[in-house]
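Shown here is a partial selection of chains from the complex, left in place.
Labels for the chains are A and B, by order of writing; each one numbers its residues from 1.
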Amino acid sequence: MANRKKKITRNYLMHPEGSVLITTGDTKVICTATVTEGVPSFLRESGQGWITAEYGMLPRSTNVRNNRPGPTKKANGRSSEIQRLIGRSLRAAVDMTKIADYTIQIDCDVIQADGGTRTAAITGACVAMQDAFTWMIEQGKIMDNPIREMVAAISVGIVKGELVVDLDYEEDSNADVDMNVVMTESGKFIEIQATGEKDTFTLEQHIELLQLAKDGIIELIELQKKALK
Amino acid sequence: MANRKKKITRNYLMHPEGSVLITTGDTKVICTATVTEGVPSFLRESGQGWITAEYGMLPRSTNVRNNRPGPTKKANGRSSEIQRLIGRSLRAAVDMTKIADYTIQIDCDVIQADGGTRTAAITGACVAMQDAFTWMIEQGKIMDNPIREMVAAISVGIVKGELVVDLDYEEDSNADVDMNVVMTESGKFIEIQATGEKDTFTLEQHIELLQLAKDGIIELIELQKKALK
């Protein structure tokens, strides 16, 4: 039932245009937003900008050490899946025509992992991205805020028969069903990923979990807004 | 609204323990199941077997040619995401203790793509896997059928305001919301992935789409059963 303590620290690093440390329980993720000129070739002359994300973990962010990525390490399916999710979620929150000809590169690096790193990354990255957009306005690169609505994400699941929100690693490992939900400020969904890790699930359970996620995300968006004041 | 014509051809190839050609509309996927002795190291002496999947596309299965994977080609996030989904879906359908010390390697290769390749792959692979299990029983490697329930998958989405099931490429490219659903014979969900590609979606829309997917999957499981007779 644990809805863990959450904190968002802005301007965590000196170099990036936007940077945030987000913590939820023992999970700590650094999210940065880098503004670069130009867009990928498939968007050239489209009048649109682009947002892309990468996700990494420090080798000892977890209990057992992970090897560092590199030429001899097998491509990591989990990481690429997560960075695609982060990018998709943030793009859904932004009017891409307002950042025409710019790419926002999001980096989410897990310093310490205790479950929920991908949802924390989305929630923190949205704030770092807002800071980068504010910097762009100050620099005269764009006219007004391209974010249509704030976006946040949370995990929910069924653990030993109980519905749990914001699962820690222990809960996540024991979850029968695991869901990651991304939602906007106004309660519209951007992404729902529900997986029967150890068991299947019914439509009723699915809807109940979605309701729980909705409440958690609303709290997170309040936290984002407080941090951005 | 197009629910496309579907066909499952068993024993499509001579070498694999199980092999299927599944077509849905113009989408054609070869699914094979390879039986190997041994399990990954994290399962050693666990009394369990393992099922893993790989997914590939022929270079000209699509309208624009894809480069072949290789040492100089960037790791493909989409492929690794799909193969993780296929593996997870099939494992959920099987009693892993009944294939202790064996690994079933699933290969899904798209010969021609016109939308819905990942869901076709799951549906076809489940039949190829059943054939491989039958072969294992005949060979005396296992005692009885490890499949608890047949599993199938379908895509649904909202295209220009309308709910569509089994989207072709054209529909998929224009979909505002896109969902892939994996379900068992008895109507339990294994995986729900809903993405607001161009637009967000409400809880009501989500539930309506799930209902549509349910109907489509029930038909697919009938097709699987007919093929297996």
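Note that a residue touches a chain if its C-beta (ideal position, glycine included) is under 8 Å from a C-beta of that chain, and two chains touch if they have at least 3 such contacts.
Note that the structure is a prediction, hence the values are computed from the model and not measured.
Taken as a whole, the complex in this structure file is built from 6 copies of one protein sequence, with 2 shown in place.
Just so we're on the same page, only the chains that are shown with their structure count from here on.
Between the CA-based centres of chain A and chain B the separation comes to 27 Å, rounded to the whole angstrom. Taken in their complex, chain A has these residues touching chain B: 75, 77-78, 80-81, 83-84, 88, 92, 184, 187-196, 200-203, 206-207, 210.
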